[in-house]
Structures are given as structure tokens and as C-alpha cells.
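A short worksheet on the structure shown next.
Just one protein chain is left out here, and the rest sit where they should.
On to subunit A.
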Amino acid sequence: MISARVARGAAGVAGLLIAGELAGITGLIDPDLLPRMSTVLSGAVSLATDGDFLLDVQGTLLVWGLGLLIAVLIAVPLGVLLGSMPRTERAVRPLIEFMRPVPSVVLIPLVTLLIPSDHGVKVTVIVFAASWPILINTMYGLKDVDPVAKDTLRSFGFGDLSILGRVSLPSAAPFMLTGVRLATSIALVVALSAELLAGGSDGIGAYMIRAGAGSRTDLVLAATIWTGVLGLLANSLLLSVQRRAFRWHTVKSGGGS
């Protein structure tokens, strides 16, 4: 079943590539405006061994990973705190709902004024954007903890702190990971946006600006493909962690047993 799904997905991608290629060959689209798919793909292949591009990938991976790490370190404890204090959560909730939809890209000019280093700007904006899904999911996970599970431990004489550590956190962990997975995709989008808008010397975004300035649309598109691949890899990695580590959660919420 999984292989059938993969095959269907691959067919969709192949269809798009063939359509693009045909549009180029038949002259429907001017290859100067949109390069042929074969040109873009061969560009992508050559980028895989291009030292300059790989340095830029490294730069993006660095701010992406650092931003995510800081977001986790801030949002998980905060979510645990708010999720276990319903009154405080109700007081803070409107603020969260107000801040959350603010597009992180609009923060770039402001953050650029405040922080001199361009890496600092990128990481700050990524942290801002990536924290919300982690925070919201952690809070939700903590509120979703089964009261019977908590009562069970309490009736054996365990205190609040033990209940938090032995019931609430393990029970909320799958939600936290879901939050991190959503944040990972968002963080990549924001990392690229920041690289394109905030300038700076490295990153896939910076590479795209340089390639664009040299009218190498094929390489801009090739770099775009690699960005998509990075996002896909990160997402599948976290999905497989989720399936392995939290099999109990999938089984339970899937109505199993």
C-alpha cells in the first residue's frame, strides 16, 4: 500500500516534469523565461557537487537547525507551564492568538535594526515563527492528558511533580513532536525568506540571489528543488521517529485493540 502511494506520488512529479519539458520543446514557453526541465534537473545534479552551493546549503542548515533548537527550548517548557496552569493560560491565550498570525517576514526590517549580525536576524525570525506550533501543540497535549491516568497515580499517593513527569509529559510527548514537525517546515520557509530578504552572504537564498543576478534561472530553480528535498527529508525523518517512538499513540488514537 505504501509503495503504491509512493508510485502515485512519483507519477505526479514525473507528469509535471514532462509537461514542463514539452512546453519548452514545443515553444509554448520561451526557454529564456522558464528553462526546460531537463536543463533544471541537470543543473540540480551539478549543484550536488558544487562546493559553493554546498557551503550555502550548510549555511541554511545551520540557521534552520539552530532556530528550531532554540524554538524547542523556549516553546516546550513554556507550553508545559501554560498547559498545566489553566488560569494563566486563559490570560495569555489572547496574546498568543494575536501574535501567532503575524507573518514572521514582516519582522525582518525591525529585527535587522535591532540585531547587527545577519545570522542573528535569520535565527531570531525562525525562532519566532517556529515557536508557535510547538507551543500550541504542547499546551494542547498537556490539556489532553487523561484525568483517569492522573487520578490513578494520585490515588497511589504520587504528588503533582511525579504526575507531571510520569503521566503528563509522556502522554503529551506525541503532540510536542507533531508541533516540532510542523515547525520544521515553517522554519525552512522562513529561513529561505530571511535569506532572500535580509541579505547576508550565505544560505540557499543568497545563492538564488546570486544565480538570479547572473540570469541563471535554471540554477535558481535547481536550488529550489534542493530546498524542497531538504524539507521532504526533514519531514519524513520526524514522521518515522513519531511512528517508531509513539506507536502506542497511533494505536490508541487509531481506535486499535
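As a working rule, a contact is a pair of C-beta atoms (placed from the backbone, for glycine too) under 8 Å apart; a residue touches a chain by one contact, two chains touch by 3 or more; residues count from 1.
Just so it is clear, contacts and distances are computed from a predicted model.
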Among "ABC transporter ATP-binding protein", "NADH-quinone oxidoreductase subunit N", "Imidazole glycerol phosphate synthase subunit HisH" or "Heterotetrameric sarcosine oxidase delta subunit", the UniProt name of the subunit that does not appear here: "ABC transporter ATP-binding protein"
Which residue of A:G120, A:P170, A:G199 or A:G231 touches the chain not shown here: A:P170
Absent chain, residues of subunit A that touch it: 146, 148-149, 151-158, 166-167, 170-171, 173, 246, 248-249, 251-252, 256-257
